[in-house]
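Excluded from the complex is one protein chain; the other protein chains are retained at their positions.
This part shows subunit A:
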Amino acid sequence: MELNYNSLSSISSLLQNPFEDPSLQTSLNRTTYYRSFDSIENLKIKAHLVKIADINHRNIFRNIRDVSNNVTDGLPYKEVTIDETNKENDNNLNKSFSSLKLEKSKSKSNISMATSPLPSAYEVVIGWQEKIFSPTEVFKYADVGTYPTTIERKHHIQLENILSDSKSIEAQLIRKNKIESSRNIIKKRQLFTYVDADNHIDQDMLYPLIENMTNEEPVTKLAKRKLTIRDKKRHTSTNYEDEADRLIFPGVHNEQPGFYSSFREMHIMGYFERGEKDKEEKMYEILARKKASLRKKRENKLDKDDNNEEDEETQDLLMSLEDNNILTNVEEAEVNYVEKRLCTIRAYENGWISMTPAYNQKYRFTIGDYDVYEFSLENCSSQLTSQEEHKEWDLFETVDKKRLEIRNYIVGKDFQEIPEMLGFRLMIFGEIVSARKFDESSIYIQYSLELPKYWKTNDTHSPKQMLFGNTQFTDFIYDPPTDDYEARFAFPFEFDLLSAHYDPYIKWPVLYFHVCTKDKWCRNVTLGYGFYNIPWMPGHYDETINTWRAYPSISERMGQYFVGKTLTLEDITYINFPKGFNKKYLNKYGFQTETSGSIRIRLNIAHQIGSFHLINPNKNDNGFLKNNNLKEILDALLRARKRVDFLRQQQQNKKDN
């Protein structure tokens, strides 16, 4: 006797992991993200749906083998019966079959089981935003009433186009005009789609994490509405007020950009027959709803006028509701069939595509009590050939080149030149950052720049430069990382200076700082002096400058205390080399100072050298030294001078005569 390894396992374990096949999943809610540079319109998905078990065929194991169709070696499969307690495993027969079929199958081999009455696999290729109508929708959109909405009208026109082909499933359905009698036709339309315009919001996509009882609404109406708005930022109702809502963006406070950016979506849906029990429940539900609405109408009418003539009609209608022939086709469909979301595809603006669930995997789910389906997706969008890819890359390259050309055109080639030829330009972008350790509560800083010999400001390009300035008057704050108090200025200064040429051996500009405070009576008090030599290398500098101030004698201190006298240097350059200093050594002995706080400055220094014409061969309009034959120029000058002299002499002679 042959026994399969899973002959004893229960149905649940079979469902979960029949062949330990990792590609088999049961959750349809797992989202996978893809990214594509291609237009989403090129997406094509092949959906594959097959019924693998129903009330008559509960043997999942066999059916899986049948479906996969890979085993063709003709070996008799072991049949596993599930609900039969007395297993007669020795014969290769399926006990779950009806007795009639059992007799037949006894005489046949197991391979004939493959041609069992389970419906064959259903396969359809779906393009992006391709609308396939479900039987319910066929009835719904075939007659849309007098005032259809935009979507209804659109679908109606589309449906009429399809109906013009009399062989189509839709046309057949309409011809039968009854859900019950057209069961065989419906079997051919097991998959349909909701496109973006349908605004379909599926419940199991909305709150997949909320557990609920089967006979209970998963969330309250309010919560549902809230979730719906958040998910799509538009809702499905067709009331007039809600239509207005759709035009006006809801005032969401924290709009999340990026991930929640607008997307377009489509749903691939399954259309399945309900179990008998479900059908009954649904029927009662719909009848109850109908009754309630009728009763409401009746009450309204009673309120308005006491005409009881029409009232009788409605009562008749209510009576006829008791036997259930009153259902319309759409309601009939709702009772007998259930729609199940099988796949949701979303295309985001940034090129993301999300699929819930992913393709190339098998998913299994149960409808009703016995019907088990297997569903899989396949990406059958046309793939790029290597030739096409090559072409595309070429196109990208040309586009890129063009873009660069345009960029180069915008950027151009001209650049601001230095006024004096062969000059040197020094740009300083600086900042007084902060000050520390000054024993006053608030301070301000004066800065000034000394321009030594051979330096001048660049007035042509940056006029009105401030070589002297004051910062704001600011207080100190405790800075925890350094455990100290700090006054912060963030005060900018910019200098644009010129010199004959780059020479580190001449004297470079010097920055002087004078730290002051204002006392209660708004008198300025000097707190410190400091200086900084502008470095002769370009770069980024972050420097701390220590300061000192003159040490006052006792009488000066008294003056400071009573009348606000303060010791100020007459010439601020005394801090550095005093102005006009040209002796052998600098003597500051005899001058008493005390240490004061420190200033932090930040400098960015850039150099521009004017002789770049000579360095850069690309430049054609070389204004300087165009005819660089100096001798020629000198000769011409001499000739001109001679001629002037000659003319003068002539004039003199004339006067003398």
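Keep this in mind: contacts are C-beta pairs under 8 Å (C-beta built on N, C-alpha and C of every residue); 3 or more make two chains touch, one makes a residue touch a chain; residues count from 1.
In this text, contacts and distances are computed from a predicted model.
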Protein name as given in UniProt for the chain not displayed, "B9 domain-containing protein 2", "Dynactin subunit 4", "DNA-directed RNA polymerases I and III subunit RPAC1" or "DNA replication licensing factor MCM4": "B9 domain-containing protein 2"
Based on the whole complex, identify which of A:R35, A:K413 or A:K453 touches the chain you can't see. A:K413
Which of these, A:P538, A:G559 or A:P578, touches the one chain of the complex that we don't see? A:P538
So which of A:R30, A:K154, A:K340 or A:H461 would be touching the chain we can't see? A:H461
If I consider the whole complex, including the chain that's not displayed, which of A:R557, A:K579 or A:H607 touches that chain? A:H607
Footprint left on subunit A by the chain that the document does not show: 407, 410-416, 425, 427, 429-431, 433-434, 442, 444, 461-462, 466, 469-477, 479-480, 486-493, 496, 538-540, 602, 604-612, 615-616, 618
